[in-house]
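A protein chain is absent from this complex, but the other protein chains hold their places.
Entry: chain A
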Amino acid sequence: MSSKAPSTMTQAEIKLCSLLLQEHFGEIVEKIGVHLIRTGSQPLRVIAHDTGTSLDQVKKALCVLIHHNLVIYRVHKRSVVEYEAQCSRVLRMLRYPRYIYTTKTLYSDTGELIVEELLLNGKMTMSAVVKKVADRLTETMEDGKTMDYAEVSNAFVRLADTHFVQRCPLVPATGDSDPGPPPPAPTLVINEKDMYLVPKLSLIVVLAVLHSQAPLPESSSVCSQIFRSLPGSYNISKQVLDQYLTLLADDPLEFIGKSGDSGGGMYVINLHKALASLATATLESVIQERFGSRCARIFRLVLQKKHLEQKQVEDFAMIPAKEAKDMLYKMLSENFISLQEIPKTPDHAPSRTFYLYTVNVLSAARMLLHRCYKSIANLIERRQFETKENKRLLEKSQRVEAIIASMQATGAEEVQLQEIEEMITAPERQQLETLKRNVNKLDASEIQVDETIFLLESYIESTMKRQ
């Protein structure tokens, strides 16, 4: 996945990276990581000097960051080593719960634990992962039963085949270092590139087309190929499949297109179109929820007609001039819509220039993405604030729980346990309940905003690739 150059990171992204690094690895790693994100490639000593951190701590932080694929290093001539942060990789930490859960739905608990261990540990050898996951699964099984290592290995191989996990590249030996023995087993890392959440629309057929299309996503699939790759359990006849495909191809959303008639019909998935539709739908939804449905109507109108004058907007949308004007300016001020000048005469005289409203989906998507980063940063900060406010009470509650747990282990009586529990008063319990509810809400919001980020980033990347 392409990494953004540090100079293109916005303040919002840097802030979010800082919060994520701090929660995951602590303040020291955060300080070094953020410094590299801001400044770009730097050697060890410069980092230590600029951040005012001891060399020893910088080294520890870098080891952690490199191990977790958040920082890379390059050896230049005369053995000068420079370290560079992978900012987009840091932001990806938001998505870990979703990756783990998606793996669970596709590859069950074994797959889920494999991905979880790899995400927590950055990189591991296959043997280490298999052992750890097998041991974890054994713990959950009935007494006397153990998890078969081979089963875990198989799951691992399946994950590697579908690129959920991938092998780390071998480290080239530099002139300076003695060529040590090659690593005994490949170390593995999570590859998120192909973890697309498949849209729910006609899932079966879409998956079939995808399966028969590897390696190039843009290449066409023949109808008969699709038919063969459909899972048998679905029991779809060729005619029904044909109908489905025609329906999908004719759909105005244009996710699937027909590219020819040979072999019963050639079909292709237009991923870029799909992403563009989803991005546009997201923008429309945001406008509707923030500014109302009349505004959304205007937005859709301008989108459809590409360029409209003020007067035309009023007429087409059938909204009174004053209101239309107000709405257009609101959207303009928040950069959902932009104004384009078309001069009528060569002297660009303002009185003889068209001013047209237009929607530039790419730049609107970028703007919205930026707002998403800000939102998540705000959500995290608020959650940390709420937790900090109630720190004393939370610690008390944890201590009480710890005491109760140890008392239960040593066989205490019910009465004694109740006494300890009563150390937390009823209003305090209420406070804890409220806190839990708020923290859950904030956490859930983070996960949902990240879904939008995924969509917008995918669309932007897909669009940039085509340019």
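As a working rule, a residue touches a chain if its C-beta (ideal position, glycine included) is under 8 Å from a C-beta of that chain, and two chains touch if they have at least 3 such contacts; residues count from 1.
As a working rule, contacts and distances are computed from a predicted model.
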(message) I want to check something: the complex is missing a chain, and I'd like its UniProt protein name from "DNA-directed RNA polymerase III subunit RPC7", "Telomere length regulation protein TEL2 homolog", "Proteasome subunit beta" or "Calcineurin B homologous protein 3".
(response) "DNA-directed RNA polymerase III subunit RPC7"
(request) Using the definition of touch stated at the top, determine which of A:Gln398, A:Gln416 or A:Gln430 touches the missing chain. (result) A:Gln398
(request) Out of A:Ala12, A:Leu36 or A:Ala61, point to the residue that touches the absent chain in the complete complex. (result) A:Ala61
(request) Sort through A:Leu328, A:Val359, A:Ile376 or A:Ile460 and give me the one touching the missing partner chain. (result) A:Leu328
(message) So one chain is hidden, and I want to know which residue out of A:Val75, A:Leu106, A:Ala249 or A:Leu435 touches that hidden chain in the complete assembly.
(response) A:Val75
(request) For chain A, enumerate the residues touching the unshown chain of the complex. (result) 23-29, 44-45, 48, 54-57, 59-64, 66-68, 73, 75, 78-81, 96-98, 100-101, 104, 120-122, 168, 171, 174, 176-177, 180, 183, 187, 289-292, 309-311, 321, 324-325, 328, 339, 350-355, 398-399, 402-403, 405-406, 439-441, 443-448
